[in-house]
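Right, one structure below, let's go through it.
Note that one protein chain is taken out, while the other chains of the complex remain in position.
As written, the chains take the letters A, B and C, and residue 1 is the first residue of each chain.
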Amino acid sequence: MQSQPVGASPQHAKKKGILERLDAGEIVIGDGGFVIALEKRGYVKAGPWTPEAAVEHPEAVRQLHREFLRAGSNVLQTFTFYASEDKLENRGNYVAEKISSQTVNEAACDIAKEVAKGGDALVAGGVSQTPTYLSGRDEAEVKAIFRQQLDVFVKKNVDFLIAEYFEHIEEAAWAVETLKESGKPVAVTMCIGPEGDLHGVPPGECAVQLVKAGASIVGVNCHFDPETCLRTVKLMKEGLEAAKLKAHLMSQPLAFHTPDCGKQGFIDLPEFPFALEPRIVTRWDVQKYAREAYNLGIRYIGGCCGFEPYHIRAIAEELAPERGFLPLASEKHGSWGSDLSMHTKPWVRARARKEYWENLLPASGRPYCPSMSKPDNWGVTKGAAELMQQKEATTEQQLKELFKKQKFKSNIVA
Amino acid sequence: MQSQPVGASPQHAKKKGILERLDAGEIVIGDGGFVIALEKRGYVKAGPWTPEAAVEHPEAVRQLHREFLRAGSNVLQTFTFYASEDKLENRGNYVAEKISSQTVNEAACDIAKEVAKGGDALVAGGVSQTPTYLSGRDEAEVKAIFRQQLDVFVKKNVDFLIAEYFEHIEEAAWAVETLKESGKPVAVTMCIGPEGDLHGVPPGECAVQLVKAGASIVGVNCHFDPETCLRTVKLMKEGLEAAKLKAHLMSQPLAFHTPDCGKQGFIDLPEFPFALEPRIVTRWDVQKYAREAYNLGIRYIGGCCGFEPYHIRAIAEELAPERGFLPLASEKHGSWGSDLSMHTKPWVRARARKEYWENLLPASGRPYCPSMSKPDNWGVTKGAAELMQQKEATTEQQLKELFKKQKFKSNIVA
Amino acid sequence: MQSQPVGASPQHAKKKGILERLDAGEIVIGDGGFVIALEKRGYVKAGPWTPEAAVEHPEAVRQLHREFLRAGSNVLQTFTFYASEDKLENRGNYVAEKISSQTVNEAACDIAKEVAKGGDALVAGGVSQTPTYLSGRDEAEVKAIFRQQLDVFVKKNVDFLIAEYFEHIEEAAWAVETLKESGKPVAVTMCIGPEGDLHGVPPGECAVQLVKAGASIVGVNCHFDPETCLRTVKLMKEGLEAAKLKAHLMSQPLAFHTPDCGKQGFIDLPEFPFALEPRIVTRWDVQKYAREAYNLGIRYIGGCCGFEPYHIRAIAEELAPERGFLPLASEKHGSWGSDLSMHTKPWVRARARKEYWENLLPASGRPYCPSMSKPDNWGVTKGAAELMQQKEATTEQQLKELFKKQKFKSNIVA
Partner (left out) sequence: MQSQPVGASPQHAKKKGILERLDAGEIVIGDGGFVIALEKRGYVKAGPWTPEAAVEHPEAVRQLHREFLRAGSNVLQTFTFYASEDKLENRGNYVAEKISSQTVNEAACDIAKEVAKGGDALVAGGVSQTPTYLSGRDEAEVKAIFRQQLDVFVKKNVDFLIAEYFEHIEEAAWAVETLKESGKPVAVTMCIGPEGDLHGVPPGECAVQLVKAGASIVGVNCHFDPETCLRTVKLMKEGLEAAKLKAHLMSQPLAFHTPDCGKQGFIDLPEFPFALEPRIVTRWDVQKYAREAYNLGIRYIGGCCGFEPYHIRAIAEELAPERGFLPLASEKHGSWGSDLSMHTKPWVRARARKEYWENLLPASGRPYCPSMSKPDNWGVTKGAAELMQQKEATTEQQLKELFKKQKFKSNIVA
């Protein structure tokens, strides 16, 4: 492998499309999570998790795209997560009215396209699950919501489309059907675990329905850690094989360890979203994930919430032997800690080797904290009254009722 | 407090100097750690930890400065950590020869000054401990190294100077004496814990020597978690009181929990530097730290390695009642999780309150990992042959000898 | 409930038989584990785990029986675990030759019968899995081994019989068939988890085969913690219901937490058998178990390895409302810590209440240890050459080969 890391292909040539790459057996590296990363940088509000920073702070969004590209991402997703009209006006959100969904989606496309020019990455327009569906509205209404975003993606001519972060197969299939109207390739990921969607449809059956709806790439994203996501994709793969259907596989897990999650994933963990730090995966955890994903036959390998640029770089470094090149960011990262040979302290230089990092079990530094949590388990899903969304801000009275309902769990001190 | 968060003072007015602020009893909020944050973003190499990104990737450095400013920092430190000539050529580092120390220091000053214009922040030029001292060279040689960087800071007219990250009081005092030659105010922090410097000088005595050497602000940075750092600063404060000396107090701890560290701090933990994730502090840990620092009489309150923009914002939010305003980044952060009232799931909305986050004991999600580690404890410090630095890259043979010497510790699986 | 705790029934009356009790809906409380308890007291050797103490130290065996009786046990199992001829001569064991299996079995019966006179307890003769089966011998040979012990039980006229600790359904069924030859009621427990027997037969199917073989009471013992055992018994119950078969249910789990076990149970945990201490369940864990077992419809509720007299007492105390009386040992134990009201320290008196103990999450006091282990997973079972037993002591050479084969696992420090 060349010692000077470079991007894969000449930047002036026409880029190969997503299906062209996957059909040829290439590994496609996704990017990481924007809302969690930009929340920590100060540009996204936890709670709504909406992407108005594309308009308000484009330089921050642009820089994060640049970092993922440099780390090895072959896909830059437009920062349009939760950028549907209904979400931007949900529970008091000002964005729909003050900025507008169209403006946010357009700005996000512009930024991603501009950065993508700097390397070998495609731009994917993304949609995600909607308050409209959660509130029980019908297929036409939900599809209309998706179509608003799709119009922008078509106008901006993104390379392909991703429907991601769906808890219900019904809504995911509607999203795929809508996106397919554009004629562009469609990838789809659900945020489900091995137990299946929130109405109990198993992963294998979900995958079958999604391919039938028109998706060329199916998999999972978010909600669970790499290990759990791979178990889910494996079930999807088996479901497709049983149905004699073909599709490329994709995984974009959390960068948080979630062995204690139930069916609804990390949202239910008591630590979500402001105390997830001790669960953050290391770069070595990611290398293990990348290898296992590859061995499972997954060729679109990325991350979701918690994945920072160095996590994406770890995917690219683990799979460098298969791909034949390293990402640009590896000019600042020796494989398996080898740059520690430049450290001033001899006992740190002694850590400059794979055997050390591969076998380390990192301590939490938190001796008063447990290693696992009991997730909230309210057992409500689409169809339950508590999940009806509203345009008005949550009232003090509504909050008080929720506080009363909240049972303090295993690792809360009263 | 005004609902629309703003920076503290009009940006066109002349900024008050660091001592002017501290003498008036104002709280000064420092910034966070650059080398760890930029390593994760792909621009700094662990091992050497040198700041050539100021030249190579100025947009990445600029963006991080912007984020800290937005999060509430009143001081932007030039990204000149380990930017001394001898460090930039240590163990095979190419920066001294290919770029030059002067170029790096100048670029770092330019970036910090440019960003500082956008808010109420001062620019501080920073120096840190040197390979020259560690290799046993004399006072004149060490001071000459510091003076090279100081010349740039004077030329670029930074607002004040910080000597930071010193393990030995002797070298720290030399640094202060050198920086004082400029006539600018000098702050100094040592990376020591309650046991004192690596030659056994207690924190109280260190503080006394530093004030006598000319420092106006003394404290600690790096190497230990917030709790440990505050215990150390308390000992410094008591030492100064006993000696009837006056100085402002400063703390810039790690954003990693380190209850298991020995005298040399987190460098010795088996997790350093690539598996520290489970130790990262939450924003709530930082609020506790900021309050305790304030109660102890510390008025220059910042962070070091691991402190991301949201950690700095947590300091600014905790001390907003005293200061009367919130940082800009709080427009994207409700106090104590209050924005979760906008979340779609009712059990997450139920977390929108201080009582919840203040009492949560976050799980690690790592049931096969321990909560504490046994640090490496090679017991060598300045004067030991193993600490002699060299211009040549570490050889394979040298590494092999170190690997043999390394005893696998408590949480390494062989 | 009467304040003076007493045994359930007048001791001079003829005791009701085991099926008489269970058919009447009574709760029958089993006893706890002998080999682990007597190993700690100095009378049983770990490794062989054979019960020659019945001959060598009858006073120690008698005392442990007395304690269980006092704690509430309605069944005293003869201390005949692993007292089959082939086990008493396995791998260098001296007992078969120096004492004889018959002598051990007779002594064990005598002791149990003598102690049982002191309360309302039945005596159950017990057999368990054999080296003969593990070494691949045929049905006739295996049954002949069981029949040797059965002859003693019939001669000594025990009240009923228990076939316990079977990893393979085939051998368990053979044991039941053999014991049924006596005409006495037969209970049978397998040491399996929800994944079923070591050849993959699911628990429900195992239960069906056992009832068909003649067992009146079926369930699980040993190898897994209470929670896991209850899940397994639930599967057995469902299997019986599906097959329209009737049997009483029984559970005698470990008193060790084993959330990390694989199919083969606690034997495979790296801590077995000399470092299981941190896994020992509290009396409150046992009260929870007793309640859940009762709710599941189990009426023969006892324990296995690790269950000390106070754990059995906890079953009896939890179910006192249903039974209407407390065990004798409760004269030295207030419900839910109420006797702490007599403690000299006020903060300990403050712990004299159910709410306190029910909600406590006890710390391990071991901050350098993990909370879970990776079990050994050699994947060999009956049929594998490594499981052939031998009369000769294991040789040094055999041990060395095993040491080499042993891969050091997650929480071993090399």
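What we mean here is this: a residue touches a chain if its C-beta (ideal position, glycine included) is under 8 Å from a C-beta of that chain, and two chains touch if they have at least 3 such contacts.
Here the structure is a predicted model, which means the values were calculated and not measured.
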Checklist line | Touch list for chain C against the chain that is not drawn | finding: 39-48, 59-60, 63, 66-67, 70-71, 90-93, 131, 134, 225, 256-260, 267-284, 308-310, 313, 328-329, 332-334, 337, 339-353, 356-357, 359-373, 376, 378, 380, 386-387, 389, 393-394, 398-399, 402-403, 405-406, 411-414
Next item on the list: Tell me where the left-out chain touches chain A, residue by residue.
Entry: 260, 367-374, 408-414
Item checked: Hidden partner interface residues of chain B, rising order -> 361, 367, 370-372, 410-411
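Heads up, the rule we're going with is that only the chains that are shown with their structure count from here on.
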Item checked: Where chain A and chain C are represented by their mean Cα positions, the distance between them in whole Å -> 48
Next item on the list: Quick one: report the Å distance separating chain B from chain C, using the average Cα coordinate of each chain.
Entry: 57
Next item on the list: For chain C, write out the residues touching at least two other chains, lowest number first.
Entry: 367, 370-372, 410-411
